[in-house]
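Only a single protein chain was left out; the remaining protein chains are all shown in position.
Letters A and B name the chains as they come in the text, with residue numbers starting at 1 for each one.
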Amino acid sequence: MRRAVAVTLTGIPLAVAVFGPVLAGFTNARRGPAYAFGPGYPLGTDGLGRDVLGLVLRGGLSTLALAAAATVAAYGIGTLVGLLAAGTRRRWMDETLMRPLDVLLAVPALLVLLLVAASAGRNAGIIVVVVTVVTAPAVARLVRTAALDAARHPAAEAMVLQGESWWAVHIGYVGRCIVRPLLADAGTRMTTSVYLVGAANFLGVGLPPDAADWAVLVDRNRAGLLLQPWAVLVPAALIVAFTLGVNLLADDLTRRRR
Amino acid sequence: MIEVRQLCAYAGETALVREVSFTVGPGRVLALIGESGSGKTTIGLALLGEARPGVRLTGTARVAGRIGYVQQNPAAALNPARRVGAVLREFARAAGRPARDAVAQALDSARIPLTWRELRRYPHQFSGGQQQRLVLAEALAGGPSALMLDEPTTGLDPLTRDAVIGEIAALARRGLAIVIATHDLGAARRLADDVVVLRDGQVCESGPAARVLHAPSHAYTRQLLAAEQHPRAGGSLAAAEPVLEVEGLTAGYRQPVIQDISFAVPGGSRLAVVGASGSGKTTLARCLAGLHEPAAGTIRLRGERLAAHLGGRSLAQRRAIQYVFQDARAAFDPRRTVRDQVARTAIRLRGMASDEARAHADATLGRLGVGSDTASRMPAGLSGGELQRAALARALLAEPEVLVCDEVTSALDTVTRNASVALLAGLPGTLVLITHDLGLVSAVADTVAVVADGRLTRYGPVDAVLAETMEDAR
Partner (left out) sequence: MTLAGYGLRRAGVGLLQILAVATLVFAFLEALPGDAAVAAAGDDPDPARIAALRQQFGLDRPVWQRYGDWLGGLVTGDLGASLRSGRPVVSLLGTAAGPTTVLALVTLAVLVPLTVALGVCAAVRAGGWFDRAVSSTTVALHCVPEFALAVLLIAVFALWLGLLPATAVGGGLLEDPALLVLPVVVLLARSAAAPVRTLRGAMIDALASDYVAHARRHGLPRWRVLLGHALPNAAAPAVQQLARTVDWLVGGIIVVEAIFAIPGLSAVLVEAVAARDVPVVQGVTVMVAAVAVLANLTADVIAFRLAPRAGVA
């Protein structure tokens, strides 16, 4: 049951985000009056008089793609650093790799985003870079812990005793051990990235204010919440549904591992 | 006064304890004797009116008044986040006794006089021996009329063991009805008025200690006594060349677990390393195998100094010292067949081609009683005993000069365990056994090293060390 709920919650926003841009071509492209309902505008218009349905269909891909890009990049960097830190038998190298990350973890991620935006200006690319940088330490930490656990496991020690090479132990055994926890974690990292990208766009430091993006739509139209709730509620509900769904799916994956 | 009538315990359809009855009067001590898994702890918990999850009890176990309980490995019963004094007072108040006097009395009876400052400490600030007494004091704080002590002397060095036996005797003199569950026959002989000998949950024999322990009528009791009294005769060991020399070994994590340990293992000898859990014997074994990097000290193999960490040892050196893990299931990769994993030893360490290695693996596994089709399964398809033997086969395939076995019998049931003991006894080469199973020691070892609180307290031929222990026991 929970599984079905999770799949539905994830599936709908994902489908809208991926296939929406194709379907958006069939919606009303003409501008109407602001915050109005009317024929040709199934979900009404937004503050700029644009068709809300079309905006919603076109607005999912940006948030999800930015978040996915940041997640993938964070995993690339985090896995590399984590494995290096776990694989080295030199204490100082482990420390040099992991200590700076501690400092980064001390600053709230959203603040780093705002700080960068304040100096570099509004830019979606920079958002991806910052989200990558603030997520990577947690990934590195996780990879390092999982890899160290696996490498200290009797099965790995038994392999070393058998004279197996470093590569056989670390790629053949440790590598395979950490794939599943990493996959389960990827789900929660994705929601973290969606959160940060969404918050940045909402606070107006990411995409431009007229962009068709769920988070931007919520921000730009919340003044009209009383007049025309759909322009705010539909994108907000889609974002919330996606987050809840991905979290539940990731949890499901973690549970089945046990 | 403790009265047990027709006590039975079942886990599903399996009977863990069958029709056990006994009575213990005030000031009397009864010893439940048997190996681990014989049902002693189940009976002990039944006295408290408890059963492990999934265990069903029938019959009666009545105690007049309160009963205090000291579990095996008592340190775990101390709350690490609470000051000891506060917990003692709380337990006394829960029994409706005036906290101040009850605590003073309990501390006095448990022979652990503490000042009020010391009472403000946390459990980890006390030594292992003090912790055990603290648990006893806590058990006494409620003013019980009976006591249940589970393995009170297991894993103690002879001096502490002596002191504990004295304390229990003193408590009995104060009028407490006491039940001890033990496999330490020496302690039973010194303490018990009555004995119940258990095997697989069934009473083999019961009666006054003087009769049962000196003129046993049941074959199993005789077997137990024989195992205790006839340790193997050791050969002339001192003459043999040492194969392994350990000098000044200190190792640990944040704090040292073992300190300044030195000894030499003569070639072909069978060394048993014994000590309480947490005494550091596993760390010592892991250092020998190169799995744990010591902070200081050297290990030499036939005079050749070994690298501290396995990564720095040559393949020949790795082949010379093999190690069998306590948890056999954890020591196998769940995603490859057992045969493939075992055969890797022959491929890597003896340079065989994979077909040849597989044939050798099958032969060794077969010799240890693991059939060819069993070995072709994934580890999940094997029982704990089978995996243990497969792990042994994996190590033996290297034809090591020294085989280090860490508690390899502790997770096995009695039958499997006995088979493993016979197997170990018949192995060639030098053997280092980490164990707290005294049956295994007397059946296999010719040399014993006793580790207590991270230090080597005794080292010598098994006869001498066991004789000393025996002397303490009398």
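Definition applied: a residue touches a chain if its C-beta (ideal position, glycine included) is under 8 Å from a C-beta of that chain, and two chains touch if they have at least 3 such contacts.
On a predicted model such as this, the values are computed, not experimentally measured, just so you know.
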- Pick out which of B:Asn79, B:Ser262, B:Ser314 or B:Ser372 touches the chain that's been left out of the picture. B:Asn79
- Note on the structure: Touching the hidden chain, out of A:Ala15, A:Ala29, A:Ala120 or A:Ile171, is A:Ala120
- Where the unshown chain meets subunit B, residue by residue: 48, 50, 69, 71, 73, 76-82, 87, 90-91, 94-95, 122, 124, 135, 138, 141-142
- Note on the structure: Residues on subunit A facing the left-out chain by the touch rule are 2, 102-103, 105-112, 114-121, 188, 191-192, 194-195, 198-199, 202-205, 214-215, 218-219, 222, 225-226, 229, 232-233, 235-237, 239-240, 243-244, 247-248, 251
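Definition applied: only the chains that are shown with their structure count from here on.
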- Task: Return the distance between the CA-based centres of subunit A and subunit B, expressed in whole Å.
- Result: 50
- Note on the structure: Given the complex, residues on subunit B that touch subunit A span 289, 291, 309-311, 315, 318-319, 322-323, 325, 327, 330-335, 341, 344-345, 348-349, 391, 394-395, 398
- State the interface residues of subunit A toward subunit B in the complex, per the touch definition above. 89, 153-155, 157-164, 166, 173, 176
